[in-house]
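Heads up, one of the protein chains got dropped from this complex, but the rest are sitting where they should.
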Amino acid sequence: MNPITFLKAAYIVAWVVYLGYLGRILLRMKRVEEEMKELQHNGSHSSRQ
Amino acid sequence: MSTLGVTGASLVKDLRMEWRSKDAINSMLFFSLLVVVIFSFAFNPTAEESRRIAGGLIWVAFLFAAVVALNQTWARELRNQVLDAYRVSPAPPNALFLAKTVGNFLFVVVLEILMAPLFVVFYELRSVGPVWQLLVVALLGTWALVVNGTFFAGLSIRTRNREIMLPLLLFPITIPALLAMVDATTSVLTGEASPDFWIKLLAVYDIVFTALCLLLFESVLNAE
Amino acid sequence: MIGIAPSSPPVIVLENLVKFFGRFAAIRGISASFAGGRLYVILGDNGAGKSTLLRIVAGLMEPSQGSFTLLGAKTVHEVAHRVGYMGHAPLLYDELSGMENLRYFAGLYGLHDDVVGRHAMQMVGLDPELTRRVGQYSQGMRQRLSLARAVLHNPELMLLDEPFSNVDVRSARDMAAILGRVRDQGKTIFVVTHQAALMEGVADELVHMAEGQIVSRAEVVRDAAANAALRTAR
Partner (left out) sequence: MKKLTLISVPITVALLAYTSYLALIVAPTEQTMGDVQRIFYYHVPSGWVAGLCFFINFVASALYLWKRSPASDALAAASAEVGVVFCAVLLITGPLWARPVWGIWWTWDARLTTTLVLWLIYVSYLVLRRFAAGGQTQVLAAAFAIFGFADVPIVYMSIRWFRTQHPSPVMGGGENSGLAPAMLHVFLINLVAFTVLGILFVWLRYQLQMQEQALESAHAQLALKGVSR
């Protein structure tokens, strides 16, 4: 196999893993934020510290 | 409350309970017997080969068997929630840990004594190097398995899936100790190398992790 | 017997105690003070937070918010030897006999004399010579032994979680009478139960809990004659 294939594979794997992980964190953050907003909206009469 | 006194009392209690039920020792014995038989089928070794792989075989068998016993000892404390009775008492947490560790140590040593003749018979084992070195390796190695094993078993009972959790936590941390035990044993059996480095490494491992266990056990026991 | 006035110094003071289990609030802001030398019966439905409150006070759980003092101490650890706890489960080893159990638990309190265990067993009406293992005990016997374990070290404060569960009425009445006698010696006792009737004539105060809060506290005027009769019944 061409050595360049290994080089490409390594760089692609690294980018996929890092960007995938970054995306996952940002997605989870968005979800948590939404849930928090919803919670504050629903329970607006109940004060939250 | 004297730690030693409570340790002694807990140990006697554990030994008495084990003597009555023989749960741990029976399951350990049967388990390691199975490993021996299965390995023999899987590898079908000659006497020369078996001397080479025996170190690994013996310790893998004992490691798996020890996990069975380690889960047992804490399961006993969970039945009827007896652990709560200990936790509300003024007795020092480390006394409980030491008692459990020494108890498990004795169980595994008994297992080793009972299994040793079997290994000799099934694998035609004969030590080329001095046998007393094997004893040192066995004692240090068993302590290494048991001290962390007892700690992680105590940690696992506070999680879901506790039976699965113990090997997951114990095995990665035990790798260097296992490597040392296996290599030291092989060195002595084949007589080809000196086990000195491994014995020293085991001693360091034992000291480091015994200290850490004693330092952290109270936090783990009182984590609700 | 000298009755101890409700004005004796508080044994337990709870300050805005809160306990969460994840998103569920099991204890929702309890502030209360309990005087010594009395027998409190804590009543409430399942999930009212009775057991949780007891476990927090016994030091088996940390409160999520708030604080409490126990026998004047900030941490349970300091006064562990003065507190007795009886859990919902028996807290006994099935594989050991009654005396073997008590001998071990006495050792945890630094008591190495068999007399303590024998005394505790006799007090709850069990024979110390019984060699049967606890695993073969009847439910009633097991609860009695569990009580014996909790009072072994003669604690000033006893926290008893459902001591009468699965116990026949006669045994339960016996145990209630024992508790009354112990209280008369000046000890403070908390009993969580949903069988309030069993504590009739023994209780000093009924504490009602609902949804993680104390909703009411009611003084019980003990009928002295009935009480005495109950006490001499055995």
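Here the chain labels run A, B and C in written order, and each chain numbers its own residues starting at 1.
In the analysis below, a residue touches a chain if its C-beta (ideal position, glycine included) is under 8 Å from a C-beta of that chain, and two chains touch if they have at least 3 such contacts.
From a predicted model like this one, the values you see are computed outputs, not experimental measurements.
S.K.: Give the labels of the shown chains that the missing chain contacts, considering the complete complex.
M.R.: A, B, C
S.K.: With respect to the chain omitted from the figure, which of B:105, B:119, B:143 or B:209 is a touching residue?
M.R.: From the options B:105, B:119, B:143 or B:209, the contact with the absent chain belongs to B:209.
S.K.: Using the touch definition up top, pick the residue from B:108, B:134 or B:201 that touches the left-out chain.
M.R.: Looking across B:108, B:134 or B:201, the contact with the absent chain belongs to B:201.
S.K.: Considering the whole complex, not just the chains shown, which residues of chain A touch the missing one?
M.R.: 1, 3-4, 6-7, 9-11, 13-14, 17-19, 21-22, 25-26, 28-29, 32-33, 35-36, 39-40, 43, 46-49
S.K.: Against the chain that's been left off, what residues of chain C make contact? List them.
M.R.: Output for chain C: 18, 20-25, 28-29, 62, 64, 211, 213.
S.K.: At which residues does chain B meet the chain that is not included here?
M.R.: With respect to the unshown chain, the touching residues of chain B are 148, 151-152, 155, 158-161, 165, 168-169, 172-173, 175-176, 179-180, 183, 197-198, 201, 204-205, 208-209, 212, 216, 219-220, 223-224.
In this text, only the chains that are shown with their structure count from here on.
S.K.: CA centre of chain A versus CA centre of chain C: separation in Å?
M.R.: 51
S.K.: Please give the residue numbers of chain B that touch chain C in the complex, ascending.
M.R.: Contact set of chain B toward chain C: 1-2, 5-6, 9-10, 13, 16-17, 20-21, 76, 79-82, 84-91, 224.
S.K.: Which chain C residues qualify as touching chain B in the complex?
M.R.: For chain C paired with chain B, touching residues are 58-62, 76-77, 80-81, 83, 85, 87-96, 100, 104-105, 107-110, 112, 133, 149.
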